[in-house]
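The other protein chains are all here in position, but one chain of the complex has been omitted.
Order of writing sets the chain letters: A and B. Residues in each chain are counted from 1.
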Amino acid sequence: MFQYIVRRILIAIPTLLVISFVIFTILDLAPSDPTGNLPLSIPQEVKEQIRKSLGLDQPFHIRYLKWTRQFFIDEPLALVENVTGIKFPGSEKRTRIDSWSTHSSVIDLIFQRMPQTLWVVGMAYVLGILIAIPVGVLSAYRQYSIFDQLGTFISLIGFSVPTFFTGLLAIVIFSVKLKWFPSVYDTTLVVQDWASFVKQLKQMVMPVTVLAFFNASQLSRFMRSSMLDNLTQDYARTARSKGLQERAVVLGHVLRNSLIPVVTLIALGIPGIFGGAIITEQIFRINGLGDLLIKGIQNADIPLVQTLTFIFAVLIVIFNIFADLAYGLLDPRIRYG
Amino acid sequence: MSAVSPNARAKQKPKSESLWLDTWKQFVKHKGAVVGMIVFFIIVFSTIFGPMIYRIDPQYNDLRARNQGPTLAHPLGTDNLGRDLLAANLAGGRISLAVGLVAMLISIGLGTVIGVSSGYFPRLDGILMRLTDMFLALPLLPLLLVAIMLFRDSLRSLVGPETGIFLLIVVLIGVTSWMNTARIVRGEVLAVKEREFVTAASALGSQNNRIMWQHILPNVLSPILVSAALGMASAIITESALSFLGLGFPSDVPTWGRLLFDGKDFLSLTPLRVVWPGIAISLVVISVNFMGDGLRDALDPRLRTKG
Partner (left out) sequence: MKIKLLLAAFVLGTLFNFGFAQRGESGELNILYWQAVSLLNPYLSGGTKDLDGASLVLEPLASFDPDGALVAKLAAEIPTVDNGGVSEDLMSITWKLKEGVLWSDGTPLTADDVVFTGQYCMDPDAGCNSSDRFNDISNIEAVDATTVKISFSKPKPFPYQAFVSSLSPVLQKAQFATCLGPAAQTCTDENFYPIGTGPYVPVDFRPNDVVVFEANSNYRDPAKPAFSRVTFKGGGDAASAARAVLETGEADYAWNLQVEPEILNGMAAAGKGVVVSAFGPNVERILVNQTNDDPSLGDNRSLYMDGNNPHPFLSDPKVREALSLAIDRQILVDVGYGAAGQATCNLVPGPTDFVSSANDSCLTQDIEKANQLLDEAGWARGSDGIRAKDGVRMSILYQTSTNSVRQGTQALIKQMWEEIGVETELRNVDAGVFFGGDPASPDTYGKFFTDVEMFTNGASGTDPENYLAGWTCDQIADVSNDWLGNNIDRWCSPEYDAMIAELATTAGLEARAELSKKLNDMLVQNYVEIPLVHRGGVSAHINSLQNVHINPWDTEMWNIADWTRN
């Protein structure tokens, strides 16, 4: 097991390097331009000068190597310096990854955005799982019952109607008509007492519900189908015929086996939390990571997008290792050699 | 006895023809599947033949009839440019269904092949899963911008503007959405591979290919079918997001996703504008899902003995 983990981590390093290179190449090829959003009244020569000041006149490989050095050497050192207060030699020579649109450190931006995303998107994810698993299990166990049919219907509608629409519908009903919840997420709110806590809850209700509904819709479909497959397997029959209680069969044996593919999905979705929910964050004006990413893409802010996507890639690789380990734990027949 | 694949048991029947007939017989016993199939074909036929009967041009701006509810002249109402919504929904359905189906097939096909190979051959597992990681990490929007920049003009001159953008969109959506399917299928294959009937089959000297396609694939079919139904919905929606970003079809070509997107701001003025494409997408997804349910039940020999 330990050997397996070490091997996976060792493979992960070249994988990530390749990924970082591919991402950088795509961003570099993409035709968006950091001066594209400037007013047309700014003359073209001035825009050319701005591009030059961002370092865009340098060749591709130099810019890529610069980013790699900053990401793997300069930024970690800067982080340690900031946390511990110890100064390493040469700290004035090192440069941090600066975003082109704000001219500030990308890593700082990410740390600033992380809490909102974890709160809203993370909460919606957990809630989605908590709804999806029991719904999926029950739907499968009582296949074709009213509960199953209704659950199927609602979850499929939930999946067919995109969040840009459900979010808007929620705002029109609950903010405009009923005035229960705010439509603009106040990111400067600090939770310090009961009143501000209630305010925070109120502004989280709509985005979390919209996202959780969408997540649960998808996950419950997979949970149901996985349960259905296992309920009729030979081992379930054997367990029943051995005289085990139905409850023990379903929850002990069938559920455990059915969770295997679902765990993959859940583990794969966790990096997605850090990717934020681009559309939902836009609609409710939550300054999360998804919002940061989409604005970075719109402004052709290559250092920002490159760093954010790469961190995303690192998380994907890590959580895939977790997912594979979870397989081994849930299904002892799977052995990693 | 338990060492024989359930599927192999079904295979013992003399002719494969009877297997298909049998599956079909089982399929039509599934009420939901039959209803789903009927609804699906009604939608498909009306988008194919509807525009031939209902001959209003979906691109015509009737400026005297903007933002209308259902009337005799415009049975589903009009949008803010006075375009007929029935015509737009019918024409939009053609494209959305085509995009949804083809993109879903590409994505499911890729996902299944990569997932099965990765789960079955430990040697391929590492490289294929790292490839999956990379595709999961790729930033979709810049990728699309690059693809549009590189291929749009050559496709336009090769097959015309609309077919060109259709091919581009379908391939792009398919190629960027297979990863979840691949991961799930691989997970299932890893588990199924260790089951007795597979070990038995390989002990009996069956070819890898034969084991993969005849023993393993039927047993991992249900998550694939779920992915297919969900994949179709997300392909239709993704297409709308693309047109919003200026990467999809030209703005005067209606699609369901686009109608939904364009209509969202008119929610309080002409709410029906979003209801029609919303219903259409939901109906397609639900009917595909029920057909998938029926198909899975029909292919599952254990359920068959029950009925």
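To be clear about the criterion, contacts are C-beta pairs under 8 Å (C-beta built on N, C-alpha and C of every residue); 3 or more make two chains touch, one makes a residue touch a chain.
This one's a predicted model, so the numbers in the text were calculated from it and none came from an experiment.
Using the touch definition up top, pick the residue from A:S139, A:Q282 or A:T309 that touches the left-out chain.
A:Q282
Which of these, A:V176, A:L201, A:L251 or A:L329, touches the one chain of the complex that we don't see?
Residue touching the chain left out of view: A:V176.
Given the contact definition stated above, which residue among A:T35, A:S139 or A:N257 touches the chain not shown here?
A:T35
Given the full complex, what residues of chain B touch the hidden partner chain?
Answer for chain B: residues 59-61, 63, 66-67, 80-81, 83, 145, 149, 153, 157, 161, 244-247, 250-252, 262, 265-266, 268-269 touch the chain left out.
Which parts of chain A face the unshown chain closely enough to count as touching?
29, 31-54, 95, 98-99, 101-105, 109, 112, 168, 171, 175-176, 179, 182-184, 187-188, 282-283, 285, 287, 291-292, 295, 298-300
In the analysis below, only the chains that are shown with their structure count from here on.
Of all residues in chain B, which touch chain A in the complex?
Chain B residues touching chain A: 2, 32, 122, 126, 129-130, 133-134, 136-139, 141-143, 145-146, 149-150, 180, 183-184, 186-188, 190-191, 194, 219, 222-223, 225-226, 229-230, 233-234, 236-237, 240-241, 257, 260-261, 264, 267-268, 274, 278, 281-282, 284-286, 289, 296, 300, 302-303.
For chain A, which residues are in contact with chain B within the complex?
11, 15, 18-19, 22-23, 26-27, 29-32, 144, 149, 152-153, 156-157, 159-162, 164-165, 168-169, 172, 176, 218, 221-222, 225-226, 228-229, 232, 234, 257, 260-261, 263-265, 268, 271, 293-294, 297, 305, 309-310, 312-313, 316-317, 320, 323, 327, 331, 333-334, 337
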